[in-house]
Each structure stands twice: as structure tokens, then as C-alpha cells.
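Of the protein chains in this complex, all but one are displayed in their positions.
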Amino acid sequence: MSSKVSGKEPVLEIQNLCVDYGLGKESVQAVRDVSLTLHRGEVLGLAGESGSGKSTLAYGLTRLLPPPGVITGGKVIYHQPGGDPVDVLRLSDAGLRQFRWAETSIVFQGAMNSLNPVHTVASQLMDVIAAHEPKMSKSARLARAKELLKLVGISPDRLGSYPHQLSGGMRQRVMIGMALALEPQVVIMDEPTTALDVVMQRQILRQLVDLRERLGFSVLFITHDLSLLVEFSDRIAIMYGGRIVEEAPAAKLYKDPLHPYSHGLLNAFPPLRGERRELSGIPGSPPDLRSMPTGCAFHPRCPKAFDPCRTDLPLLAAPADRTEEDRTGGERTVACWLHPGA
Amino acid sequence: MTLTHTSDQPPAPPDNDTVLEADGLTKHFAVRRVGRQAMTRAPRVVHAVDDVTLTLRRGRVTALVGESGSGKSTVARLLAQLYPRTGGDIRLHGTSVTVRGGRRFRAYNRKVQMIFQDPFASLNPVHTIRYHLSRALRIHGHGGNGAAELQQALEELLERVQLTPATRYLDKFPHELSGGQRQRVAIARALAADPEALLADEPVSMLDVSIRLGVLNLLRDLKERLHLAILYITHDIASARYFADDTLVMYAGRMVEGGDSETVTQNPAHPYTQLLISSAPDPDRIVGEGTPDDTVDASGGEPPSLIDPPAGCRFNPRCPHAMDICRTELPPRLPVDGNPDHWASCWLFDAEHGPAKAESAAKAETPAETPSEVSEYSNFPGSDPPDPHETRSGSESDQGSAEGGAR
Amino acid sequence: MKYFLQRLAFYLFTAWAAITINFFIPRLIPGDPVMALINKNRGQIDSHAIASLYILFGLNKHQSLWDQYTAYLAKLAHGDLGISFSNFPTPVSTILANALPWTICLAGAATIISFALGTFLGVLSGWLRGSRLDFVLPVTTFISSIPAFWLGLLTVATVIAVGSTFPVSGGYDPGLIPHADTTFIGSAIEHSWLPLGMLVITTMSGWILSMRNMMVTVGSEDYITVAQAKGLSDRRVMFSYAARNALLPNVSGFSLAIGQILGSTVLVEIVFNYPGIGYEMLQAVGSTDYPLMQGVFLCITLAVLVANLLADIAYLILDPRTRKEG
Partner (left out) sequence: MATAASNTALTSGGSVTPHDPEATAPDSTRSRRRHLRFLSSPKAAVGAGLLLFFTILAIVGPYITPYDPSARSNDLLQAPSWHHWFGTTHLGQDIFSQVVDGTRSVMYVGFLAGLVASALAVLIGVTSGYLGGFASDLLSALTNVFLVIPALLLIIIITSSLPTGGETVVGLVIGFTSWAWGARVLRAQTLSLRRRDFIEAARATGESTWRIIAFELLPNLSAVIISGFIGTMIYAVMSEIILAFIGVPGLADWNWGTVLYWAQSQQALAQGAWWWFVPAGLAIAILGTSLSLVNFGIDEFVNPRLRNNGERGAKGADGRPVRMRVGFTPVVIPIPDEPEAGTGVIGSTSTSEDVAQ
């Protein structure tokens, strides 16, 4: 939403990350050569339809991707405040355990299934604290758990509840509270509100933005709902076919999308206001990872496709035709032959 | 098959003729009582749908908007006669119809067909597209005589939903198609009956964002060519504005507002509709610095339990304008701003009880787009403890117990 | 509590059903079962036994079926299961009272050990899927297909072949009199090693396999990924998150297993001449001692019901979703 916290200091740098499903001949590439930087304190939105690789990217960079996912290349550099940068992909199991949640936490799509059904909310809030701060006393952990629930607007007498006793919205709040338990630098949100109703969605997002301003963490926000991202994030990256096709500050992307896919996505949401006009969405179907089109993966659906699109892969670069403006208003990149790099 | 014979039919009635009507439609699901409860407690029911009245007209799309659990899908299934109703009436061309399976059911659903939300679940994974469509054609007597005619009918059906060439799709299994293609097959299956009314239960919400509009546009195109009456059920009020001629808003099993889509979305009258619209994602909205974001809302915007719904207006525990009467008396349909086609079930629009009428009417004229308007809704849904179910156990766990009883 | 009462009611109903089935079986058999029995035994049955057989089978033509049924229930209520005619005139209840403790101890110990061990191994092999522990799968599949009694036969043969003096027969040393002293209990424990071992080995595989499958299935639940994302220790994720949830279907599937364990126990007792119910069962089948068979059936059924009730209580404790409303 507001861009007042947009620092330029990187906190998480993804460099040329590649993620496959499966090994050997049967494998498909779900994320291809993705580089993305999350800055301290910002909300970076990641949009795309199913199969675009946005969730795969999020799980891949935390190494939480379930089998048969494998990471086949790249680096994920985490910049500790006041410490040396670490490559998350090179961490040992123990190192990774220590790193997780303390530095980056995740809120998953299905709050319904993210909480262990057989343990109370308190026990699940407390076990993560115990795992990372073993010296903390039990009463201190309990106090912290109470504090966390209050933070997300849930009455502390809910501590003894089991997940099934909470509504969907409350569960998602509990997850957000849990994500903040160790005051991480980065919170990754994978469609955190998709399963919720719009009213609840807005309340939770509001709360999140508010917490972000108070606590200063960065958010990687993943959703298919681009209209939501425009409203709630500082910068937006659009993924298609496992690659990032455009990245720009939210307002800029909304006003002047460069990639035809971004343009199509923005036009896929009928507006609530203004003129009622015929919209078309994007023709065709999202690509099949097993048989990706050559060249630009979007070209079979692209209304503006021309010759190089079918054969040559456009790389993400600052568009030559927008550079002048972008020097003043912040960076943007796009992977499209209509806007080749400088 | 039948695609051409629409023109042979007796003079087609003009558009806007009433096809299907629901009058006071009510559905209560029994909650299974277990053990001791059977003796001690009164029979408990989930008030899924209460007193829903709506009209589907030829060549018009009517949207039914509501959040999950508001009963909107139940309305569709009641209209499709898949569930028996608890009360109220369903009239097809003015004739009351109650069917429960058998021949009369087929006769009814030849006129009224349904499209389901999830195209990944609504097609049987073990059957080909050909099987699905042939069955639908045969059941409704549109299969023609012999294989050649059937084949022709199948191809025409698929062409209608823009799956061409048809032969490429006929012998595929559902899992070999994408979501959008499956939903088109599901639409083709509904069209096989040559219906007059189509009940579309969130037909695009499971599809990828980029292809949703394609399917909606297809439905609109079909509506125009075949003069279908369409009920479009959705939780996305923006898509209702885009696609539907009329929009009805449901909250907790009751209808709260209705009217022309443009009017309802631009001048929402009922506080719930206003909340819904102010909550919908809207990239045009600029959230200003002055937004009181720090008013953390304690309970979240959760709808009430339908087992024991609040008395009076069901929205009263969350309503910022709630008056005493809202907690006791059910508001009737009241016209909004003297517009006979725009109504709201809200006491604010009652001449006698609406002290806030002038204020809210003024508000309704200026749609919720200024930051101050938005901020008003950020803190109202129950920062006070109005919702008894919220504090006890979430409404979902109540439903859980209902299901748990049924096991 | 509600759940518990429901289950209790169900078990009472089942007990009634089993008793009633027991009542009807001899009455549904075509022809005169008593004569058939007498013929089978070539007149070796005591004439008193014949009379008691007729009463037992309810072939008393003067009584209506309902009267026979109520009389049968009344007898049962007094613990009267009739008189065994292979051990005439010992009452069936006496025989069972002597045999039952042996079986309960053997089957109970076998159930607990095999469940605990099998579940643990299943948790490990499921959690470490794709590791060297995968060999567990084919091995346990094979073992679970071996009848326990046959494994018992092999063991007995081996023990005899190697000339060991390890006890392979009976429940205690022949010279001892059943009594609660250390010599006797020591002897009883020593005699129970082999039958117990056979039971544990063969029934454990079932638990391993089902637990492994459940671990694999539960492993892809979101909350496991969340637990990993939280950086919890591997042990905590494995036990407190994965195993804890994977255990639930296994506990609720207990009713299937307990019957089979008791079935296996009966057979193993036969092989090891163990003085439990199974051994009596073999005697009963050999001499077509009908009252004894019925008694054994009722006894085992009741034992199964009690075991199931215990499993339900365990489930109640383990799954918070079932004890929602207290």
C-alpha cells in the first residue's frame, strides 16, 4: 500500500533460482531462472495464475517445497541485520532449522490445514518459541503467546482452543500471529486470504499492513488477485510460465503495464467503478509446464506477438523505451520483445 | 438436434418474460441431534435460506451475491429441485412446480439446468466428454436417431461453447482438459437439454483469473443468442456488475438488497452491501495516510450462526447503524430513494423508523469511494461484542458439529 | 462424553447381537444337530450330555422360540454357559475361567507390544521414506502374510532340532501348581516368550504397514510443512505433528485388528499347547463340544468389545475433535 517504508536495502535476494518437479527425464521446470530482490520493510507482490510458479518460488526459496520438487540452481541470499549474508540453499539442516521462522516465516494459503488439529493454539504458538529460544521459561513463552494473539486481535482466552474450534478467519489470524512470533525480517504470504470472504480478507490485510508498519518486517505477498496487490503492495512482480515477466512499483504497473500479460491480467478483473465496458480476459489457457511454448511462453496467447516472440526468449531487463521516466520514479523491468532492454 | 429448431418453435416470447420465480423460498437443514439432546433440546435447524424471492427473466442475467455460507448455493440447488424446499414456492412460467425425482423432474430440468462451481469435480473422471454430453442429449431426447445425428449434435454443442474442432475434445477424459475447457464442457452439458433457465453456481470462481471473463462472455453470448434466463451466483460483486443485469445481495440466508446491477453497486443501500463493496479489492482506491488503520478489529467480519440467527435483521450485530428495531423486527423490502426497482431490507429506508434515513440516503448518493467512507467500515464489524456466537465458538465450529453429528 | 456414551451403547448392542447369533446358530442348522453330533462321535457321548445337548440346542418342542430365548438369556445372566460334554460334567464357565486369564495375558501383552513396536517402526519407516529403511516394506509384507501358528511350528521344530531346553509347550512347568508365587510366575513368563514372540512378529507388520502409509499420507499435510517451516526439531515434527495425527486412524482401526490378534492367539496357543482359550477351542472342535465352543465365542467377543472400548477411550483422549462438547 503506502510506499513510505520502501527502503532500498535488500533483505532477501533470489538469484537465478530454478526449481523442477521430479528428477531425470520426467522432470518439468516450474521456476526458471528467477531473480528477485525483497527490500527491507517493503511489501513485494507476486502475481500470476495457477501454474505460473509463484507458489513454487515461495516454497523453493525456503526449501519447503514438497516432493517431487527439487531446486536445481540459483542462490537465495539472506542479509542478516548486522551480519554476513547467508545462502539459504547452502545451509545445513540444522542451520536451516535455526534460520527458519526466526528470519523468514510463512503464512500458507489454507489456514484450515496449517494448524495441527490435535494441539491447542497455545501449544503451537509456544513450541516455535521453545525451538528457537530454548532458554525462555514456560511462563514467558505463555505470556508471549498471549501477546501474539492480542497483536492479531484475538482474545487471549482463545489460547486453549483447538484449531477446529476457531473460524477460518481466526485461524488465519493465529497463523499471522505465529508468523510474527520471533519477529522475523521476512514474512512470506502465500495466498493468505484466498479462502476467506472479502470482508474478512480486507480486515486481515489491513491488520497486516498495520503490523508491518509497527514491526518493520518485509512481506513477499503471493496471490492471483492482482487488483488486491495493486492496493496492498509497494512493488509487484508478475510471473508467467515459471519466469518473472514484469516487475515494477505497484502504481506504475497499474497505470502503465508493459507486458501484454500484465495488461491482460489487470483487465481480467472487472472494475467496481467507472464505465462498464466489455473486457476479454486473456484468450487461451495457461501453459502446460510439460510442453512450454518456445520463445516467450506467452506468445500463443499474446495479441501483440510478432516474429521474435515465437523463437527467442526475452530476458528481464529495464525497458529502453521507459528508462528516462524510470530513473526518476523507481526501477522497473520487463521481459518482452515489445519493450527490449536498453 | 435442437440447435436449429429454436427457430422452428412457435413465435419466441419476448425477452424479459418471467421464466422462473421463487417466492418465499425457505430451506432449513436439520441438525442431527445426538443422544440426550434428542430428548432435551428443541429440534435444531440450520436456517440456510429464509424467505428468498426472486425472478429470472428471459434474456436477463440475475446475480445473487453473497459470502460463503450465505445460502446462495442452496438457492440454486433449490431452484434446480435438487433439494426439497422447506417452504415457499417455485413457479416455472407461473405454474407452481414441486418435483422429487422421476419423470416430472426430468421434464422440469429440461427447462432449468444447472452449472456447478468446480469443473474439476463436476465431470465424472471415469467418463469421456462424449459420454457426458451424449447422456445429457439422450436423457432429454435431443440425441437424434442414429450415430450420425448424435455425432452432429455433439459437435454442434461443443462448437457452441467454442470448443473447436469438436472432434479434438470429444474423446478426451476430463483430466486431459484445462479448467476453462472443462467448464465449457459443463456448460455444453447444461445446454444439451435446451433449457430456458440456467442456474450458474459460481461458474468461474475456480478458474484461473485470466480465463474467467472468457467464460462469462461466453455465457453472455449464449444468453443473447438463446434468450436464456441466467441466475449467476457469485461472491464477487464486481463480476456481478460486469455480467448481470440485476443484482440481489444475500446475507446469512436472507436477501438484503436488490435492483439493477449498476444501481446496487454504485449506490448500495443496505449497510451490508456497502460493507461488501468497500471490502472488495479496488486498485483505484487510494488508501490515504489518514486511515485509522490501528483500530484492530477484535472479532473479524464473521457472519452469524445460522443455527440460531440473530432476531430482527440478521446483520444487526455487525451494523454500524443498528437501531433498536433492527434487533427485534425483521425489516421488509423497502424501496430505496423512491426507485421501485431498487429495494433494501433495512429499517433505514422506512419512513417511520429510519431516523438516519436522510444521512444514509445522502451517503448512498455518494458511493463509497472517499477514504473517510472506507475508514468507517474498517472498525465496525463487532469491535463491540454483539455477536454471541463469535465469543462462544466460531460459526464454523457450529457447522462442524452439525456435520460431525451426521458423520 | 457423548461420543463415549454412543460407543458404549453400540458395544452393548453388539454384545446383544453376538449373544443372539450364538443362540440362533444351532437352531438354523438343518436337521437334528444333536443326532449329527452323536453320529460323529459314534455314541461316545454320555447320555446326560445328550439330554443337556437337547436343552442347549433348544430342541425342546414344548417351548416356543421366545421362551427358549428368554431362558437362554436368563442362564447367561447367571454365568451359566452350559456343561461341556468333552469334560463332562464340568461347567463351561469353569473351564473358561481357568483358561481365560492365560489368553487375556498373552493376547493383551501381544497387542500392546506389537502395537507400540509396530507403530514406532511404522513412524520411522514412513518418516524416513526413501532411505535405507525402505527394505522394511517388502519384509513386513512377507512376514504379515505368514500365519503366526506356522511360524510357531517352525520355531518349535527349530528349538527341538537344536536340542535346546527352552520351553516350547504348555503355560508353565508341568510340576508346578498354578499359584501366585515367584517360581510359578517365572515359569509362566518363560513359557510365554515364544508364543508372545510369534504373535508380536506376525501382528506387528500390520501396524508397521498401516502406520507407514499414514505417515506418508499425513506427511503431505500443510501443518507438517508449517512445522518444518517453524524450524522445529525433526523429532518434534515427526512425533508431535506427523505421528500424533497418523496415529488416529490406526487407533480407530483397532477394532479390525483386535479380532485378528485374538484369532492368531487361539492358533498360537494350539501350537504351543498353551493352556488358554485357544487350546480349549481345539479340544472343543476336536470333540464337537458345542457348549464349549459357544462359550469360547462369547468370551472372546466380550473381550474384543472391552478392548475396543479401551481403544475408543484412547481415541477420545488423542483427538480433541471428538471431545468438543465435554
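Note that the chains take the letters A, B and C in the order they are written out, and that residue 1 is the start of every chain.
The working rule: contacts are C-beta pairs under 8 Å (C-beta built on N, C-alpha and C of every residue); 3 or more make two chains touch, one makes a residue touch a chain.
Every value quoted in this text rests on a predicted model; they were computed, and no experiment measured them.
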{"item": "Where the missing chain makes contact, among the chains that are shown", "value": "A, B, C"}
{"item": "Selected from C:125, C:210 or C:322 as touching the chain missing from the view", "value": "C:210"}
{"item": "Which residue of C:111, C:250 or C:322 touches the chain not shown here", "value": "C:250"}
{"item": "Contact set of subunit B toward the excluded chain (per top definition)", "value": "77, 80, 82, 101, 105-106, 109-110, 113-114, 116-118, 120-127, 135-136, 139-140, 173, 175-176, 179, 186, 189, 192-193, 206-208"}
{"item": "Residues in subunit A touching the chain absent from view", "value": "18-24, 26-30, 32, 50-51, 53, 55-56, 59-60, 63-73, 89-90, 93, 96, 109, 191, 288-290, 292-295, 311-315, 317, 341"}
{"item": "Footprint left on subunit C by the chain that the document does not show", "value": "10-11, 13-14, 17-18, 21, 25-26, 29-31, 33, 36, 40, 130-131, 141-142, 144-147, 149-151, 153-154, 156-157, 160-161, 203, 205-210, 213-214, 216-217, 219-220, 224-225, 227-229, 237, 249-250, 253, 255-257, 259-260, 262-263, 266-267, 270-271, 281-282, 285-286, 288, 290, 293-294, 296-297, 300-301, 304-305, 308"}
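We take it that only the chains that are shown with their structure count from here on.
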{"item": "Farthest chain (mean CA position) relative to subunit B", "value": "C"}
{"item": "Whole-Å gap separating subunit B and subunit C, where each centre is the average of the chain's CA atoms", "value": "55"}
{"item": "Subunit B: positions in contact with at least two other chains", "value": "397, 400"}
{"item": "Of all residues in subunit A, the ones touching two or more other chains", "value": "164-165"}
{"item": "Interfacial residue positions of subunit A with respect to subunit B in the complex", "value": "1-2, 49-50, 152-155, 164-170, 173, 197-204, 206-207, 209-210, 213, 224-228, 230-231, 254, 264-274, 276, 278-286"}
{"item": "Residues of subunit B that touch subunit A when the two form their complex", "value": "67-68, 178-181, 208-214, 217, 235-239, 241-243, 262, 265-266, 275-285, 287, 289, 293-294, 296-302, 367, 369, 378, 381, 391, 393-397, 400"}
{"item": "Residues of subunit A defined as touching subunit C within the complex", "value": "59, 62, 64, 66, 93, 96-102, 105-106, 108, 110, 113-120, 127-128, 131-132, 162, 164-165, 175, 178"}
